[in-house]
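Shown here: the complex without one of its protein chains, the others still in place.
Going by the order they are written in, the chains are A, B and C; count residues from 1 in each one.
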Amino acid sequence: MKVGVVTFPGSLDDGDARRAVTLAGGEAVALWHADADLRGVDAVVLPGGFSYGDYLRCGAIARFAPVMSEVVRAAEGGMPVLGICNGFQVLCESHLLPGALVRNDHQKFVCTDQRLRVEQTGTAWTSSFTAGQEITIPLKNGEGGFVADAATLDRLEGEGRVVFRYLDGNPNGSLRDIAGISNERGNVVGLMPHPEHAVEELFGPGLDGLGLFTSVLSAGLGAIA
Amino acid sequence: MSTALDTVTRAADTPDHPQPWKDLGLKADEYERIREILDRRPTGAELAMYSVMWSEHCSYKSSKVHLRTFGDHVTEAMQEHLMVGIGENAGVVDIGQGWAVTFKVESHNHPSYIEPYQGAATGVGGIIRDIMAMGARPIAVMDSLRFGAIDHPDTARVVPGVVSGVGGYGNCIGLPNIGGEVVFDPTYQGNPLVNALCVGALKHEDLHLANARGVGNLVVLFGARTGGDGIGGVSVLASETFDATGPSKRPAVQVGDPFQEKVLIECCLELFHAGLVEGIQDLGGAGLSCATSELASAGDGGMLIHLDRVPLRDPSLSPEEILMSESQERMMAVVTPANVEAFLAVTAKWDVEAAVLGEVTDGEHLVVQWHGETVVDVPPRTVAHDGPVYQRPYARPESQDALQADTPDRLPRPGTDEELRATLLRMAGSPNLSSRAWVTDQYDRYVMGGTALATPDDAGVVRVDEETNLGVALSLDGNGRFTRLDPRTGAALSLAEAYRNVAAAGARPLAVTDCLNFGSPEDPGVMWQFAEAVQGLAVACEELGVPVTGGNVSLYNQTGDDGLNSAVLPTPVIGVLGVLDDVRRRTPSGWREAGQSVFLLGTTRDELGGSEWAWAEHGHLGGLPPALDLQHEKLLADVLVQCSRDGLVDAAHDLSDGGLAQALTESVLRYGVGVRVGLDELLDRDGIDAFTALFSESAGRAIVSVPREEEVRFTDMCTARGLAHLRIGVTDTGDDGQASLDVQGRFSVPVAELREAHAATLPRHFG
Amino acid sequence: MGRVVIDVMPKPEILDPQGKAVVGALPRLGFDRFTGVRQGKRFELEVEGEVTPEVLEQARRAAETLLSNPVIEDVVSVREASGGRDDAGAGADA
Partner (left out) sequence: MGRVVIDVMPKPEILDPQGKAVVGALPRLGFDRFTGVRQGKRFELEVEGEVTPEVLEQARRAAETLLSNPVIEDVVSVREASGGRDDAGAGADA
């Protein structure tokens, strides 16, 4: 199964995301921001980083890249799309996911091994976790505070679209400790922490990140079968 | 802008035209030499070039004669792994399997005081370009930081700015920060030290050098546009009195654009791999003056530059200013005419602006034209390399004897076990020993996915080759107090600490980079400190068999002009690089399992001169630093490396600032696994008391944790190698999970209490 | 050469960490008169020649699509700068 990883100018964790896809048993395909072409992939990862320096707003400029129109179309057609950190911000800016991400409440960049609870295993990216499973993966960002109006938050909770929640204290002021969410259909997921940094023993806090990538692969196989 | 362009012709016609050489930091005899070299007065543009390139920062005029010592002490054997030595943008070391690494540490002290965020950020950006200029992909950064007193109001301004600047640039450019230092001392008040290190990896065949060869080859400037940044910045005294320049106010501060530099990195790597680059040079201090004159003098011909083709951010810049501008995120490449189209296609793909400025000529001179008129016509060597060389007078200061005579012996020492316990807790929370997490949590240590060890372990370890897990370990260490007490020994002790840190991580130490931060070279006492430190370092490098491959000298680090008294502590910051054939073998510094034996390697003497204890508890600095035995350091390192290769130890931590007490504290707190320690055997063997055992900073020591099943092999090996080793305790998660640091029969500190003391200090001061 | 000024502010109901930090710091520096602070963005866009209605219209659309995120921000003003860097008193609001 082919998983595309988009590289925007300023993407940083694209190589790590491709490595994670490969380690999970998938075929990683590099996608370029300027090509309105998904090269026949079955799923897409928007990686972490500082696209366009994150200067205006995180993800604000990347959202208009030619490749994004294809990603949006594919996502609306049900293709699994994962946004990690900056990728999450791009998904929000593109309105594929509700809400937005603002400066951490403590105003500092934070890099730490973060404990999370998997709240929703019904998405394309979390099916290989068990409901309520607690995992530890790196969190590293300066603008990771998830915000949305109360109505939106209630809807997310009500529809079971809060996919990951922070444990052991809120690292950035995210409303309701939200670390990741999905769209209605569950094919589009965005989260601030970095699963691609927890896929290899000794090169990260553990292997808890692999689950997101194995999930989409099995989902894909299911689809193919 | 004044009307008449100061061309070479005009210069020849108006020999007596007054020039602002003084304001540009040139001495009368230096200005005279320029006139001799050119056999006429320099043009404004030539004067600009000579003045920046002959400045202390670029010409090393005060330090050159001493730095030669490093070369004198490099033996045949040390050359073995050295692909490129001192002199290039950075040294290059062969780490095997066709891979090489290049690394270098550089200072950005003064700018970081004026504008802490941008000063630190552009410091990181600058050293990264040095690494790119060797043809390497940067793979990690480190930062060594020194600030004034932790409770001084200005420290509260400088620290958060510098730290977020280092993080802001490094995080945005996607390089893991794998280590460094944070030190507080009043002598750095008003003159913080911000030293940044970058390491890069390359295949042997990708090595690029900075030279302009091949008549007809084109000279391309690419990256950010040129603005008025840092004119008269780090390189010369600020000056707005060019006769060819208007009153324009130019910013001495440079603002960094890490996004531009990230794109520049990817762009350069694509250019390298496509084989489109003959020679490459980064633009740093002295900007185009440095890049053009160094490329040309390292080449085989002359060079012609059309300065009016430089893409400008500020169209009002004069030729002099364009030559001096230190705008960030720029590179210069030499490209064959056949390749230039492909070259420009790659820069376009990355949205990087590029301009063909000129070409390599068959002449001897560097010629710079401005709209067709010649404003510079000089032999490039005279600008880049034939700058003045000073034999600064130096002398051991009178005060040195008194300083060394004032030993810590007179200081009251904790007597009771209660006092020992309280001292250990205060030390664990002291400004220089407390947790650095407030700093390091602001740095991305995971990006690139190759980080096998990072802060707070002894050394940073990153993977170079994903296939084989070949990788490198790095540690950056300095000890200004030891160096103040005895520059020769202090500098060597700093080297020994970094060397030990690398070995503790399981890596074979291979090469050295150094950043020498000292006061004013015009003070004979400071100059003596410098000369002594360099001697000590060079000799120690030879004895340890690790060559200095490059570095940086930062002088005039002082806030007043009464010589030594207003100078910073003499601070050589030493980076040691080691290699691991498989980074998965790296040794961490913390304990994970209960029931492992903890061994102390090396012997402990009553050595508290310049110690953290004397400083933190009594504000005392005097006496002599610990003795240094390099043969012993070598043996200790060999053993530590062998332990990692043979899997004899699960953890190793070097002893340095704060001694055994601090090392135990750090190893306990890493994963919350406690320890039961018995000191009595140690006290008998080394003839010391408990206080000395816990707080002395004798060199050449480390603690290791050994799994029971390896204990025999381990002790046999130490005995066979003749390394002093003593089982001083056992790791312990404590019954009912209440782990503690327990010094048997004396005192015990629960991990929670220890952590609280260790973690609270920096957040309390900086939020 | 004309200039258009665009002001963007965080929505009142959205938390604004930067503004919060500022309002916390002010009293410590003896500035005791301020009860709340919001931090937004100000853009200055340069145009060749005149700021025509058509230019202002383009600026307005840029403000809505790129320069602000409607989920968390409001465009509070799009107007021609009255020259110099001082724009207060200048007209044309969004």
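Note that a contact is a pair of C-beta atoms (placed from the backbone, for glycine too) under 8 Å apart; a residue touches a chain by one contact, two chains touch by 3 or more.
The structure presented is a predicted model; accordingly, all values stated were derived computationally and were not measured.
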| item | value |
| --- | --- |
| Identified contact with the non-displayed chain, of B:F259, B:Y499 or B:F747 | B:F259 |
| Contact footprint on subunit C, counting only the chain that is left out | 4, 7-9, 19, 22, 25-26, 29, 31-48, 54-55, 58-59, 61-62, 65-67, 74, 76-77, 79, 85-93 |
| Touching residues on subunit A - with respect to the absent chain | 52-53, 55-56, 61, 64 |
| Footprint left on subunit B by the chain that the document does not show | 114-115, 118, 224, 227-229, 249-251, 253-257, 259-260, 313-314, 327-328, 351 |
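Following the convention adopted for this analysis, only the chains that are shown with their structure count from here on.
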| item | value |
| --- | --- |
| Approximate Å spacing (C-alpha centroids) for the pair subunit A, subunit B | 36 |
| Whole-Å gap between the CA centroids of subunit A and subunit C | 31 |
| Shared-contact residues (touching 2 or more other chains) in subunit C | none |
| Residues of subunit A touching at least two other chains | 106 |
